[in-house]
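Shown here: the complex without one of its protein chains, the others still in place.
Order of writing sets the chain letters: A and B. Residues in each chain are counted from 1.
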Amino acid sequence: MSHDLTASSVASPLPASGPQPALPQLAAATSESRFARLTLTITALAFVALFLLLPLAAVFTEALRKGPAEFVAALGDAETFSAIRLTLTVAAIAVPLNLVFGVAAAWAIAKFEFKGKAFLTTLIDLPFSVSPVISGLVFVLLFGSHSLIGPWLQSHGIQILFAVPGLVLATVFVTFPFVARELIPLMQEQGSSDEEAALSLGASGWQTFWHVTLPNIKWGLLYGVLLCNARAMGEFGAVSVVSGHIRGETNTMPLQVEILYNEYNFVAAFAVAALLALLALITLILKTALEIRYSAEIAASRRH
Amino acid sequence: MVFGRITGIVGLAIVLGGLQLGAASVAFADTTILNVSYDPTRELYKDFNAAFAEKWKADTGETVTIQTSHGGSGKQARSVIDGLQADVVTLALEADIDAIAKGTGKIPADWKSKFENNSAPYTSTIVFLVRKGNPKGVKDWNDLVKPDIQVITPNPKTSGGARWNFLAAWAYGRAANGGDDAKAQEYVTELFKHVPVLDTGARGATTTFVQRGLGDVLLAWENEAYLSLEELGPDKFEIVTPSISIKAEPPVALVDGNVDAKGTRKVAEAYLGYLYSDAGQKIAAKHYYRPFKPAAADPADIARFGELKLVTIEDFGGWKEAQPKFFGDGGVFDQLYKPGQ
Partner (left out) sequence: MTDTTKTAPWRFRQPSVLPGFGLSLGITLSWLVLIVLIPLSGLVFRASGLGWSDFVALTLDPRTLNALKISFGTAFLAAVINLIFGVILAWVLVRYRFPGKRVIDAMVDLPFALPTAVAGIALTTLYAPNGWIGQVIEPLGLKVAFTPAGIVVALIFVGLPFVVRTVQPIMEEIDKEVEEAAATLGASRFQTISRVLLPGLMPAGLTGFALAFARGVGEYGSVIFIAGNLPYVSEIAPLLIVIRLEEFNYAAATAIAAVMLAISFAMLLFINSIQAWSRRRYVYVA
């Protein structure tokens, strides 16, 4: 799975600097020619530049087209501000919920063998591959006025769609697998011998979890939470379906980008977009910084 | 331990989030009404809402907050059907309000008769936006099907404005061929072969034309065309008024079911009524909508509108007939696009 990246990709920060082959003539045999290396590196870098760096550069260029003053002014707008607040609120509710779920799911799946496990894993993955449009649609079908419970909710004055609960539900759905998917392969790889040892020494189940398992998985958990958070703040398709687009009320940041863009307010649109991109970058920088800082510890926890 | 700290931060965030939710619900203590509208009315209602709030305060002493929601007309109607608590709807098409009436029962079937002029306080029409100096020499509809012309219009399936575009083109095809609908269909079919992109909304199409530099002619609401001149530079574009077009009547309606439940009927009715007042008509004209009562508006604003022959939706048998015939599943528009074209 995509997020197998976690610990394993950082286990050997500079793999090329690892133990050199004993026989010098084999060095050539286990590595490519200089020309091949150069070609491959340039190909890879060009690909990254074309598909990843340029779009990012475009966002910041457009945001700063009229200078930093406009950029700051755009972010100070009251509606934009309330969009930022709403996005933070939604993420602050959705991420912890998925955190608890992810840890529970990883514990059940990685530490135990039971029937139907592969099927359960597939179900957990499902939101990854469901189209965002469908993710929003299912909640409209479930809570809309024409659904089974819609009229009951309405008569009791409970507003789910076009309000914060609907936004949270759609976000939770979309970010559902992130933490679990991060932890499952990690915990599977680590096995359960540490926990078994702790239990045999008389620790309780919770003690084992807090003092043995959690320290082992904390990095994976952190990455999972970071990615989950980034996605929660950036989700567009699903949230757009359940939002209702009430200005200053139910517009999240990605929706605010669309609105500003549609108002020909390109600088402001890209300013909010840049803020979201910045958030994505901070997430990635934080992740990399942690990897560098704790690479030895991460590698060690992985070798268990 | 870092993890502990993270949990702490997350916990704090939840508490803060909760406080904000609390704060948000306190704000509802004032009277708040929600106007669910379509894409091009953002600027109009920004001005109008401020004017109405001031007037309401002066008349009754009450403070009213008007929330607005903008999006594609069909999407907005669907949100209201699915439970968005709109007090008033101000959409692009009669058909969309009909859909709400039928889908929810919250709007009476005869809503059109509740306000003057079939509940359309302002109208507009469809014009062409071309690049400065009109390099391709576009004067009228027949120029749009010349070989090297590309036309930008949004998708009539997802955009209310695009349906007016489509019918305006049809009106030309019909008028140019002595009222022959088969010939009109040929013309429209040919026209859509010149369309390289179908954006989902009117604003998306304008962006494609203006920002992306795609196409020679943009079919647009008159008010949108003027607004984009104003916003994006009169030095880059100009408006061409064709010989014939359609009178687009974006209607308004009170969502009775919702205003009665929320107790906002009085203010919501006054809000829509104010659109018909001299002040409301003046604001509409200022935002390039053709007011229902031109006398109330600033003459300078009225003078900006070009002269042209206008057909109405009644020439197509009204929306009840035109909607399924042209834009329904398998309707005329669907037939324009054949697999493999």
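As a convention for this text, a contact is a pair of C-beta atoms (placed from the backbone, for glycine too) under 8 Å apart; a residue touches a chain by one contact, two chains touch by 3 or more.
These numbers were taken from a predicted model, which means no experiment stands behind them.
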{"item": "Touching the absent chain when the full complex is considered, from B:Arg42, B:Arg78 or B:Arg203", "value": "B:Arg78"}
{"item": "Residue among B:Gly105, B:Pro196 or B:Gly318 that touches the chain left out of view", "value": "B:Pro196"}
{"item": "Touching residues on chain B - with respect to the absent chain", "value": "72, 74-75, 77-78, 81, 99, 103, 155, 157-158, 195-200, 204, 208, 211-214, 327-329, 334, 337-341"}
{"item": "Contact set of chain A toward the excluded chain (per top definition)", "value": "1-5, 8-9, 11-12, 14-18, 21, 23, 26, 28-33, 36-37, 40-41, 43-45, 47-48, 50-56, 58-59, 62, 97, 100-101, 103-105, 107-109, 111-115, 118-134, 137-139, 141-142, 146-147, 169, 172-173, 176, 189, 192, 195-196, 199-200, 205, 208-209, 227, 230-231, 233-237, 253-254, 257-258, 261, 269-270, 273, 276-277, 279-281, 283-285, 287-288, 292, 302-304"}
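The criterion applied here is as follows: only the chains that are shown with their structure count from here on.
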{"item": "Cα-centroid distance, chain A relative to chain B, in whole angstrom", "value": "37"}
{"item": "Chain A-touching residues of chain B, taken from the complex the two chains share", "value": "1-3, 6, 10-11, 13-14, 16-17, 20-21, 24, 34, 39, 42-43, 67-71, 76, 79, 81-85, 103-104, 201, 203-204, 206-207, 210-211, 228, 231-232"}
{"item": "Residue ranges of chain A in contact with chain B within the complex", "value": "85, 88-89, 91-93, 95-96, 99, 140, 143-146, 150, 154, 159, 161-162, 164, 214-215, 218, 221-222, 225, 244-249, 259, 261-264, 266"}
